[in-house]
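Following this message is one structure expressed as C-alpha cells.
As you look at this complex, bear in mind that one protein chain is not there, while each of the others sits in place.
Chain IDs A and B follow the sequence of writing; residue 1 opens each chain.
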Amino acid sequence: MLQVNDIIHLAVTGLAQGCAYGLIALGFVLIYKATEVVNFAHGEFMMLGAFAVLAFSEALGGSFWPAFVLGCLSIGVVGYLIDAQIMRRIIGQSSASIFILTVAFGFIFRSLAGMIWGWQTLSLNTPFDGKVVIAEGLSISHDRIAIVAATAILCGVLYLFFSRTRFGVAMQAASQNQLAAFYMGIPVKRLVSVTWAIGAMIAAAAGALLAPVTQIDTTIGFLGIKALAGAIVGGFGSIPGALLGCLLIGIIEPFADFYFPAIKGVSAYVVMLLVLFVKPEGLISQTFQKKV
Amino acid sequence: MQVLFKTRYEDDIHFLAKTGEKIRVGLVVLLLIAAPLFLQNYYLAELGLMLVYAIAGIGLMILTGHTGQVSFGHAAFLAIGAYCHSILISHGVPFSVSVVLTVTLSGVIGMLLGRSASKMHGFYLAIATLAFLILVETFLGEWEAVTGGHAGFKVPALKLFGIPLKAMWQQYYLDLFFVFVVVLGAANLFRTPTGRSFLAVRDSELSARSLGVSVEWVKIQSFGVSAAITGLAGVLLAHHLSYLSPEVFGVLESLKLMLMIVVGGLGSILGAIFGAILISLLPIAISFLRDVLPPAVGQQAGLEPLLFGLIIVVFIVFEPQGIYGRWMKIRFFFETFPYYRKSSFVRQKSYLKTERMR
Partner (left out) sequence: MSAAATLSVRNLSIMFGGVHAVEDVSFDVNPGEIFAIIGPNGAGKSTIFNLISRLYEPSNGSIHYGEHDLLKLPAHKIVKTGIARTFQNIELFEQATVLQNLLVGRHSHSSGNPLTDFAFLPGVKRSELEHRRKVEDIIDLLEIAQYRDERISDLSYGARKNVELARALCAEPSLLLLDEPASGLNNEETDDVGFWLEDIKHDLGVTLVMVEHDMNLVGSIADRVMAINDGRLITIGTPEEVRENAEVQQAYLGVSP
C-alpha cells in the first residue's frame, strides 16, 4: 500500500509533469486555434529548445538565464520560419497531408538534433537543483516547483497578452475569422507566423525547465504526443480545457505506473482512448455542425 | 491524344480503357511473372518485399487516400498480421487456414477501431490511431509468453499445403499472387457502390448522408477492409523478416507507410504501388548517399528518418498529387504534344477549410 507521503510525492510529481504537458499543449492549441493545423512536431520544438538552451549555456560558460532567453528566442525564430516558409504554402490542402507534413517535421528535427548534439543523454545545469523539505521523508525538488510556477506565470502572461494588448486582440480576431480580420486590415499572415513563434517559444521554455527531470536526448519530443493526448482528453478547442486535460493526464500517470507496471509509460494513451471511446469530442466539446 | 468511342456501358466499367494502358499493364505483369528467370535471389527478395509493401500501401490508401481517415497506426496491423500468423503456424496451423484467420482477425480489430473512430474526425483520429499503435507495440513486448517479447519471435519456415517453399522464387510467386488479388479487389471496390460510398464520405459527409450512405458504417467498413489488407501484408512480411520483434513495427514503420501513399499520390491505387517502388529504392539511395557524403553526415544514425521526412515535405509542398500526379502530367504532355501548357494543371486557389464546422 502507498503511504500518505508517497501519495503526496506521486501527486506532486504528476502535477509538475502535467504542467509540463500543459506548457507544450498551450503552444499547439494556440497554433490550432489560429490556423487549425495540429502541429505533431510540437514536442520536437520542446526537444530543440532543451538542446538550444544547453548549447547556449555551454557557450556562455554555464549561465542559465541568458542561455534560457536566447534558446527560447532561437526556437521562436524556427517556428516563425516554418510557418512563413512552408505551412503558408499548403493552406487548403487536405488535413491528412498537413498532419503527415508536421509528423515529417518531427522526424527531421529529431534526426538533425541527433546529428548535431549526438544521440546520448545529456544533462543541463539549472539554478533549481535544491529541494524543499516539507516533512520527514517528504520533499519537493526545486525543479518541479519551477515548472509549476512557470506554467502559472506563462498562463497569466498569455492571458494578459491576449486580452490587453492590441496585438493579442488582433490575433484572437484572426483566429475567429481570418477573412474578416484580413478585411479589417489585420496582417493575418504575419500574425499566424507570430503565433507559431510564440507556440514554439513556450515549448522551448518547457523543454529547458523539464531538462533536470527528464534529462535531454532526442526522444523527449515524444512527450509532445502525451501532451496532445492530454489536450484531447480536456478538449482541444479551449486553452483551459487543454490545460486541465494535461494536468489530469500528468497526475494519473505516476499512479497508473505504480499500480499497473505493465503499461508503464503508455497509461496516458490508455486514458485518452478511454475518453475518446466514451466522449469522442473530448470532455469539453468545441466543434459545431457545418451550416448547410 | 486518343479519343475513345464508348458504345456500351461496360466500356466505362472496364479498368483499362485505352490500348496504351492495356499494353503497359500487360508488359508490367509479364515482367513480374518472368522476374525469377533473370533476377538473382537477392534482388528477387527485394522485389518480393516491394510487392508486400505495395499490398500494405493499398491497405492504407483505401483508408486514408479514399476514405479520408488518417491513420498513423497502420504499422499495428502489419504487426498483428505478422505475429498472429507466425504464432498460428508455429502451433501447426496450415498456412492457408492461418492466412484466412489472420486476415479476418486483423479486419475485425480494424472494424472495432473503426467503430470507435467513426465518431471522431481529423486529428483526433490520427492521434487515436497513433496511441493504438503504441499500445499494440507495448502489448507485444509485454506478452512474452506468447510473442517472445523483446527477445523476438522466430517465424517458422514457409509451407503451403504441406509442401515446404524453400526457394526464393516460390515465396516470390506467393507474394505476386496476393498482389494480383489485392490490386484487382481494390480496383473492383472502386467501381462498385462500396468504394464510391468511401469517396463520398471523404468528400462530403453531409451529402453522403442525405443520399443514404451511413457514414458510421462506411468508416467501419473502410477500417475493416484496410486493416484486413494490411494484415495480409503483415503475413507476407513475416516470411521476409523471418524474425519478429515489436520494435520493427514502430512509429517509423507507420511513417514509412504514410510516406508511401503521400509520395505515391493520395487517392489512387497506382499511387500506392509507386510509393512501394520508391520505398524499396530508398535504402539503395541511402547507402549510396552514405558513401558520397562526408562521413560527419553520411555515417550518422538519423540519416534514414531525415530523408523520409525531407521527401515527405518536398512532395507535400511541391507536388501534393505525388508521383502519380507527376506521371499523369508527363503522360498528358506526350499525348497532347506540342499543345501542353503549364496552365493545364494549375492548382486552383484554395482557402483554409475549417474543421470546426462540420
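In the analysis below, contacts are C-beta pairs under 8 Å (C-beta built on N, C-alpha and C of every residue); 3 or more make two chains touch, one makes a residue touch a chain.
Owing to the predicted nature of the structure, the values given are computational and were not obtained by experimental measurement.
Asker: May I ask which residue of B:113, B:130 or B:208 touches the chain that does not appear here?
Answerer: B:208
Asker: Per the definition of touch given earlier, which of B:32, B:93 or B:199 contacts the omitted chain?
Answerer: Touches the omitted chain: B:199.
Asker: Suppose we count only contacts with the excluded chain; which residues of subunit B make the list?
Answerer: Touch with the absent chain occurs at residues 9-10, 12-13, 185-186, 188-189, 191-197, 199-200, 202-204, 206-215, 221, 224-225, 267, 348.
One rule holds in what follows: only the chains that are shown with their structure count from here on.
Asker: Would you kindly tell me how far, in whole Å, the mean C-alpha position of subunit B lies from that of subunit A?
Answerer: Chain centroid spacing, subunit A to subunit B, equals 32 Å.
Asker: Taking the touch rule as given, give the residues of subunit B at its contact with subunit A in the complex, in rising order.
Answerer: On the subunit B side, the touching residues are 64, 68, 70, 72, 116, 119-124, 126-128, 130-132, 134-135, 138, 142, 206, 252, 255, 258-259, 262, 266, 297, 300-303, 305-306, 308-310, 312-313, 316-317, 320, 349-358.
Asker: Under the stated contact criterion, what part of subunit A meets subunit B in this complex?
Answerer: That would be residues 35-36, 38, 40, 86, 89-101, 103-108, 110-112, 114-115, 119, 178, 218, 225, 228-229, 232, 236-237, 262-263, 265-266, 269-270, 272-273, 276-277, 280, 282, 286-292 of subunit A.
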